[in-house]
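Removed: one protein chain of the complex. Kept in place: all other protein chains.
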Amino acid sequence: MASEGARASTETVLAPASGVRQFWRRLRVQRAALVAASVVALLVLLALAAPLLSAVEGQDPTTYHPDLVDSARGGVPVGTFGGLSADHWLGVEPQTGRDLFARLVYGARVSLGVALAATVVEVTVGLVMGIAAGYGNRWVDQALSRFTDVVVALPLMVMSLALLAIVPSGFPRPVLVAVVIGLIGWGSIAKIVRAQTLTLKQLDHVAAARLSGWSSWRIARRELLPALAAPVITYAALLFPVNISAEAALSFLGAGVKPPTPSWGQMLTSANVWYQAAPQYLLLPAGLLFVTVLALTVLGDGVRRALDPRAASRLSVGTGRKKEARA
Amino acid sequence: MSTDGTLVEVTDLSVGYGSVRAVDALSFRLERGAALGLVGESGSGKSTVASALLGLHRGTGAVVQGTVRVAGVDVGAASEAELRRLRGGTAAMVFQDPLSSLDPYYAVGDQIAEVYRVHHKASRRAARARAVQVLDRVGIPDAVRRARARPHEFSGGMRQRALIAMALACEPELLVADEPTTALDVTVQAQILDLLHTLREETGMGLLLVTHDVGVAAESVDDVLVMRNGVEVEHGPVATVLGSPARTYTRRLLKSVPRVDVPRARRPAEAEQGQEPTSAEVVLEAVGVRRVFGRGARAFAAVDDVSLQVRRGEALGIVGESGSGKTTLGRMLVGLLDPSAGQVRREGVAVRGVRPDVQMVFQDPVSSLNPRRSVGESVADPLRARGERDPAVRERVLALLERVGLEPAHYDRYPHEFSGGQRQRIGIARALAADPRVLVCDEPVSALDVTTQAQVVELLDELRRELGLALVFIAHDLAVVRQVSDRLAVMRRGRVVEHGPADEVYESPREAYTRQLLAAVPVLDPGLAALRRAERRELTVTQM
Amino acid sequence: MRHPSRRTRRVTAALTVSLIVTAGAAACGPDDNDAKAGGTDAKPHKGGTLTVLNSAPQQDFDPARLYTSGGGNVPSLVFRTLTTRNREDGAKGAQVVPDLATDTGRPNKDATVWTYTLKEGLTYEDGTKITSADVKYGVERSFAAELSGGAPYLRDWLVGGADYQGPYKDKGKGLDSIETPDERTIVFHLNKPEGEFPYLATQTQFTPVPKSADKGTKYEEHPVSSGPYKVVENQNDGERLILERNEHWSARTDEERKAYPDRVDVRSGLDSSVINQRLSASQGADADAVTTDTNLGPAELAEVTGDKELASRVGTGHFGYTDYIAFNPKVKPFDNPKVRQAIAYAVDRTSVVNAAGGSSLAEPATTYLPNQKSFGHTAYDHFPAGKSGNASKAEELLKQAGYANGLTVTLTHSNAKDFETSPEIATAIQDALKKAGITVKLEGLEDNDYKDTIQDVKTEPGFFLAHWGADWPSGGPFLAPIFDGRQIVKDGANFNTGQLNDKSVNDEIDAINKLTDLDEAAQRWGALDKKIGEQALTVPLFHPVYKRLYGKDVKNVVISDWTGVLDVSQVAVK
Partner (left out) sequence: MKALHGFAGFALRRTLGAVVTLLAISVIVYVVFYAAPGDVAQITCGPRCSPAQVHQVAEQLRLDDPLYVRYLHFLQGVVAGHDYSTGTSVEHCSAPCLGLSYQSDQQVTQLILAKLPVTGSLALGAMVLWLLLGVGTGVLAAWRRGRLDERILTGITLAGWATPVFVIGLLLMVLICGQLQLLPFPQYVPFTEDPEQWAWNLLLPWLSLALIEAAKYARLTRSAMLETLAEDHVRTFRAYGVGERAIVGRHALRGAVGPLIALNANDLGSLFGGAVLTESLFGLPGIGRELVHAVNVVDLPVVVGLVVLTGFFVVLANAVADLLYAVADRRTVLS
């Protein structure tokens, strides 16, 4: 009957009632997502425990070890596997002889931290702009949407380079990088939020809230924001890995965080000429970056399916499932 | 064991999804060319039975027990190939929502042709020709051209016709129609039912009609099987079951079906109060309101120069088919929309924007409550917005919940824990919390089962009398509206075509359109149904 | 530019227009043994196409705009100049020899007037005669604002040069301090003695430009050739150049350029790692390929040294070039010599050299002047830090300076990935100074910002990384801009980093400039360097060494110490 139709159509917008419990139930059924989640957890742990871990190893990310590199051969690490040894678990960096393990774990902090911060910036700006555009009147919407178009149309890399050059060098670089990535990348999320808001504000309970005499601000907070959580979190989960790559790319263009602070992107950049002479120097950060982005992406997908009932229903939509059904 | 006389034979059919038993040990048989109606409220399992006939449960993980034989084929045991032959070939199905049931991306003709070619070795041209043929058969004008159109270019009725055409394409022996008219306007519904009727007469195919609307069944089948919670309640010839129901549930069901031909029961109490609506002062008024949507070329007036008055304590009914602009009007009355032209006046003063003293009850019991907030909080909204504080607020809310027939304990529950009817009561409670003088109800019961409908309508009527509320009752269902309104306004294409005391309009409609509407309402007496069918033909003719 | 990564270099591309890098870009030259390994064994023949794989496009191809040492490399195939560098290996290559002129110039007694006579029978690619007026015009053009970019010497040395606006603005009056009494004679009048004028005359500004052919800023699209090759194609503003034989050039008048190949195909804008990959693979045309601006990075070097065949195709070059720490004594605490000395002691040149690419790519430097005879290099090490820094001595000096319990300073450097003023070097120093109780805060600036900051006397920091390259192999252009007090530029780009204005130094510079005996001059420059070194205004860090790969069929590799560049005018591919 009509009500069925109505239910289906509205639930595509609303996250399922009493989200959290459902969310976990839906997430738990996805093995890939769980694996990914644990990997991410591990990486975060790695990052947080960086000082501890390198202390255990007895190294730090900045001390030079000229004796551990072959100066005559361009500073390639002495010994096998890039100078892998008891006190240098993953070998040392060519030219400087700095400890790779220490740099990697410290690098994790920067890379993950920057990406996370950038994502937060994107989400916040995106939410504000999106809701304002979606809930505001035609003119507000016009103006904001146009502005969003402009931002989306700006080439991320170039603007980052410029912005990073403008800000005085005193400003803490990781924060700056995060902010810049964030400020340039919120466009897409704003568009999504706007679209969702437009749908949401058609919903009767929003109208009802207006009839109750609440202010727009309060309505945005109480009626819209919670409903937006699902799509936003979903999208943010997919943005996060992208931002990690963005940090790497910026370093690659010479606009990342500054030495001696290590970041994966930065290590990759200086490493990618050493692919033959000292492969592990390239492969370690590349591998880590790869695993991280992969895990986060898979997790992001998992989160999406767990949050978005349609996606969730997809989990059970059988096309190749005839066989089980026979039984 | 299928004798050639038998088309469908269902024995001890049980369908379960996980722990839920949708259908429990149901058995029935359908002779060739006969028509059986499966009637029941939502959750009675009637649609599940329909799908079971085509083995649609395969691959969904539902557990199917018992045997289903369609034209000799054991659906449960049939091979994929057999099943495909059965589907569409022997037995064709028509679904509820005609829009979503067709692929939006392909021309209707092509979709029918595709189905046709699944079952017949035919060239594309031949298949197309066939498509045109059946489209023409189901009364799509200019079928050749229309065959190339896509579903969204069709009206709801035409889409349903197209679906029926698809069903006809392979000349099935059985047509399974699952709520084929629920999503349609009453006049269109009548047309579709008539179409089904004539098709049966001509092709002699069997019909299994699944519907929640007893009236629809009465119009179009020989036997009915009343279901409830997956089990059979009563089964027999339509006349007997509807005429002299044996079971209490059937009786209750029939009783709660609103009758368009029975005037509203006026409480004696009211007569004593003797308040003549005409005398009471006007609380809400629409003066030449007009609302235009879209701009430039695409602009159209959803509501066009409508003037209405609502007096204290009276109930104004507004009926109209989809697109008549009744909802837009309703939203302008409460101030959710501002009119493009004209005025909305409250106590004679022109106002814009929302005011607590005019509240609304919404159609969709799902989206009208914030799923993330306890119902108590939702109801409390108007109070808190007024700046009242606990415990006063809580007490008031508890009282309101009780008044609309819910338990105080429900305060802290969440919407999804309630049935459609209960949610609607919550919605009403929230509206009352603002102490409104006018309550605008937009299709308040159209999403509910008949039994629940009756209760909610009853509640609204009580509240009106008790609190001296003025009630604006917007609905597409003429029968329901008649049960509540003192006065009636009939809307069509954004205008009020007829307006007057309810009983007058119902007994002696002046407008042809109104007459057409009334004629389209299904009646419970199968005998009468036949007469009306004839009557309708004339009307539609005169219409054109 | 000697970065392991060409990509990262592109980010610092701002450098490409600066003196330092252009000099660096023209840097390379093998030791004698390398030269043998190179190709002197196989006899060179005429013919074939030489491919040049470069990173930086030849964006400026106008003789007036080029800032190249000794007439540059690819440009010197097209532009002949009054004098040019001796096209020979190593130290011998650091001498000036006649080119268009019959000799390296005839000075008056105080070296303020220089006279040149053009050889007989010199013609352009179209056969028309080259006259002294064309040379004059070529010099004058370089004063036009539209064609800015050249070296400052003409402006500073020629009488009236300071306010001459170039031929486009002078209404045909021309620059009086250049006389052309007849078609073959040209006389330059200088405002002060300059014994090194012959060196200057090697620069492309001394290329004849026929006034009739001058198209202003568009001239570079097809400059008129006086050399062995002419431009037949110039795509995308120098991204691809195709040169073919200039039939009107004759070896009789040109002893320097061998011009073996019939064709030279210059492809630029390539990634340095790609260039080196291609050279080592030496597939097809790449077998006849060389590069004039891309060195082997540390990583690539590590691979090459492991491979005999490749190692035999590496040319090594030394170029007059020094990377150093600069102090600005106007900023505390660097006004205190003891602090500067302490830092000089504490520096760990091993880790610095490693950061710069290792001992094969950088030689530790204790003298400011490059370690080459032509510069008059005189060995000294006033503040011996040993291989890896003398922390204890540094601490002692700090104590004397009143910083018994440590000192915190800020080291300004560039974020350019040039491995010279870049973070890698800075962090190496930071790490070394830690041992001496000096806490170093790093202030890394975007490259443009960095240059603005350090080249402006108003903003110049007290402690920063800098480098300097020679405009020609002599102490003059190396010491004067850095230590001549009269060259402190108040409202423009200043290179006197120590802002030293010491009369004795200034006088000695003037005295040396008077000398026209270049060997004697060299010795005096060396002595002066040693003397200035005592003030610890700079801490020399290292002199880069340039390693370059060339294709397997490339013969007659000649790399001079002047530009250190593998000389394309000598290379043969047959």
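A, B and C label the chains in the order they appear, each numbered from 1.
The rule is short, and it goes like this: a contact is a pair of C-beta atoms (placed from the backbone, for glycine too) under 8 Å apart; a residue touches a chain by one contact, two chains touch by 3 or more.
Here the structure is a predicted model, which means the values were calculated and not measured.
The chain not displayed here makes contact, within the full complex, with A, B, C.
Although one chain is not displayed, its contacts with chain A can still be listed: residues 146-147, 149-150, 152-155, 157-159, 161-163, 165-166, 241, 245, 248-249, 252-253, 265, 268-269, 272, 275-276, 282, 286, 289-294, 297-298, 301, 310-311, 313-314, 317, 319-320. Residues 54, 56, 83-89, 92-93, 95, 97, 100-106, 114-115, 118-119, 150, 152-153, 163, 166, 296-298 of chain B touch the missing chain (whole complex, contact as defined above). Chain C meets the missing chain through residues 6-7, 10-14, 16-20, 59-60, 67, 144-152, 155, 162-163, 165-166, 168, 214-218, 236-237, 239, 267, 269-271, 273-274, 277-278, 281, 283, 445-449, 451-452, 455, 481, 489, 491-493.
Keep in mind that, in the parts below, only the chains that are shown with their structure count from here on.
Taken as a graph of touching chains, this assembly forms an open line, each chain in contact only with its neighbours along the path. Put simply, the chain nearest the middle, going by average C-alpha positions, is A.
Rounded to whole angstrom, the centroid-to-centroid distance between chain A and chain B, based on C-alpha atoms, equals 47 Å. Averaged Cα coordinates give chain B a centre that lies 88 Å from the centre of chain C. Centroid to centroid, with C-alpha atoms defining each point, chain A and chain C lie 46 Å apart. Residues of chain A in contact with two or more other chains: none. Counting partner chains per residue, chain B shows two or more touched chains at no residue at all.
Listing the residues of chain A that touch chain C in their complex gives 62-64, 66, 69-76, 94-97, 161, 164-165, 169, 252-255, 258-260, 269-270, 272-278. Contacts from chain B toward chain A in the complex involve residues 42, 57-61, 80, 96-97, 179, 182-183, 212, 331, 334, 336, 354, 356, 359-360, 362-373, 378, 381-382, 385-386, 414-416, 420, 427, 430-431, 433-434, 446-449. Interface of chain A with chain B (complex): residues 1-7, 10-11, 14-19, 203-205, 207-214, 222-223, 226-227, 316, 318, 321-322, 324-326.
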